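The complex is shown incomplete by one protein chain, all other protein chains being positioned as in the whole.
A and B label the chains in the order they appear, each numbered from 1.
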Amino acid sequence: MQVKEKAIELLSSGKVSRVLGWKQGEFCYDLTPAVFESAEEVERSFVFSPLAGANLAKYLIAESRKEGVVAAFLKPCDSYSVLQLCKEHRIRRENVYLVGVPCEGTVDPDLLRENAKGLTAVREAGGTLVCDTLYGEKRVDLSAVLLERCKVCKSKKIVVFDELLGENGEENPQSTRFAAVEEIENLTPEERYAFWQKELSRCIRCNACRNVCPACSCETCVFDNAKLGTDNKAPASRFEEQYFHIIRAFHVAGRCTDCGECSRVCPQKIPLHLLNRKFIRDMNTLYGQYQAGADEESLPPMLDFRMDDCEPSAARGGKQA
Amino acid sequence: MRDPLIPVVGVVTKIQTDTPDVKTFSVVGTDGKKPFAHIPGQCAMLSMPGVGEALFSITSSPTQEDCLEFSIKKCGCVTDWLHSITEGTQLTIRGPYGNGFPVDTDFRGKDLVFIAGGIGLAPLRSVINYVRANRANYGAVDVVYGARSRDDLVDYDEITNDWAKDGITVHLTIDREQDGWEGHVGFVPNFVKELAFDTSKTVIMCGPPIMIKFTLAGLMELGFAKTNIYTTLELRMKCALGKCGRCNIGSKYVCKDGPVFRLDALDELPDEY
Partner (left out) sequence: MKKIEKARLPELFAALNETAALYLPADRDGVAAFTRWQEGVTLTEKLNTVRSAKDLFFPQVETLANFKTQGGTIEIEDAARQDEDFIVFGVRACDLRSFEILDRVFLAEPQDTFYKARREHAAIITLACNAPEETCFCTAFSIDAADPQGDVTAFLTDTALCLRANTEKGENLLAKLPLSDGAESEIAAWQKQARETLEKLPIQLDLSGFTGERMMELFNHPAWQPLSEACLGCGTCTFVCPTCQCYDVKDFKTKDGVQRFRCWDSCMYSDFTMMSAGQPRPTQKERFRQRFMHKLVYYPMNNEGIFSCVGCGRCLQKCPIHMNIVKVAKTLGGERDA
């Protein structure tokens, strides 16, 4: 059954009172997350396609606190975010009906638009995207315009659902998602500093990365607290390099599922996910394999203190105290 | 060329404690003179570099020649700092900002009713003292002023003694019964209804939003025309020049087009104050 038909069925049958999904935009790629309250609304403007990139997990924090049951469609990586938020008691599991949707990767609209200038409409034909543009038809290879997170997909497994549309997938231990982290680790400290300075100097402090991040669900962020002097309006351009993104990566370490939303929404294309992946990789190395959001029971490494935990500096060859 | 965002240095020459959380500060320039002339109802930006800058209504009357006065309630970063300083401390000041009350036009020859709640008296004091200094230009003057308790009534002695001498009828009220208080007890909106002023009078009002809301309802019930009611708004401001954008309501900027609005004009704006 297709996603849209399922949304109509869930609303028509009264099983749920609302459906969280993606609403059609002006073009093919500008879908907006939306709550649908009737089958007619779904009929009119609900869209699910490889361009439905937005992870809707975070919206469930507020939606699950409203009257009635809300249905949500979860791509595999979204399901990790949802399960993590359930585990943190942020989403009220009893008020959501989760429909798992297998995923073959979502498209990066910026990449697609670069490859099809003046893009107005798109249709998929066996791994090829046939694009209508202001300057004629253009064919683009789907695999070439996937989001970075999809090119190195860590798992096609939907980890939490009430119902599944199609077959569940598997984790992908062969994912090369840490390759870029390793490259950076192999740089000298000076080169590494220069790399991050170059990337982070483009930051415009729009907070899109934080506001979209499912792990950033604090009621008031420390960077919005003017009284602490940590609010994000800093005089010097070096602020981003020194604080914001790095502190944020620390704050979500052990809870970040590597959903990739931070990098997807960054208007300046800063590879923010690399910071999070560095933490994930370090935790895997130092405390054993751990995937946030993969289950509801396990203690995240940063909360799981054991007497035989290693000293990170020692593990890297530093002196043991 | 000096940018209008850049302040000048001022000196706090006198600090008077009015209530447990309100103090009145007298400010002059480094030359010992009043920093600038103003119209009642206008505001100024006071700042301590490193602490912050905030907008305050000028409490003193333009007729006061030696300094500017600000009655300030302790309720945030800048006000906390102001409440911690001693006489002689330097700060920065820029202004005056805003339109002020039409004291020499619309108010002339009118009977005036001032209605204030809590620190809301601060901007009205400038008008009241201006009226006292030009008493012959105005008709009957009533002041309705309420606070949480007797101790929270700002300038109690000045109000009850000096103002009365200038033929101003003062109606005080406090929220709850208190030992030694023989005056009216109750909230301002109800008190205004009880006093049932003649609807030909001009009302000038300032206080917490909830007081304004219910007082207005009472005034409408009494039959006051919106063109006879003035109030002054407070919104967050940074530039006070109509540029930084945060005090924008509808097509108006409170810092520049206000803070004083006549009710009929306010009624045409989105309810975001």
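The working rule: a residue touches a chain if its C-beta (ideal position, glycine included) is under 8 Å from a C-beta of that chain, and two chains touch if they have at least 3 such contacts.
All values derive from a computational prediction rather than experimental measurement.
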Full-complex contact with the absent chain, from B:Gly139, B:Gly167, B:Gly183 or B:Gly245: B:Gly245
Listed residues A:Thr128, A:Ser143, A:Thr176 or A:Gln268, member touching the removed chain: A:Gln268
Selected residue (touches chain absent from view) among A:His89, A:Lys233 or A:Arg306: A:Lys233
Subunit B, residues in touch with the chain not shown (by the definition above): 1-9, 49-53, 75-76, 79, 88-92, 208-209, 234-236, 238-239, 241-246, 248, 250-251, 268, 270, 272-273
Sites on subunit A contacted by the missing partner chain, in the whole complex: 25-27, 29-35, 54, 59, 110, 113, 117-120, 133-135, 198-199, 202, 204-208, 210-212, 224, 226, 231, 233-237, 264-265, 267-269
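Simple rule for what comes next: only the chains that are shown with their structure count from here on.
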Chain centre separation (subunit A, subunit B; CA means) in Å: 51
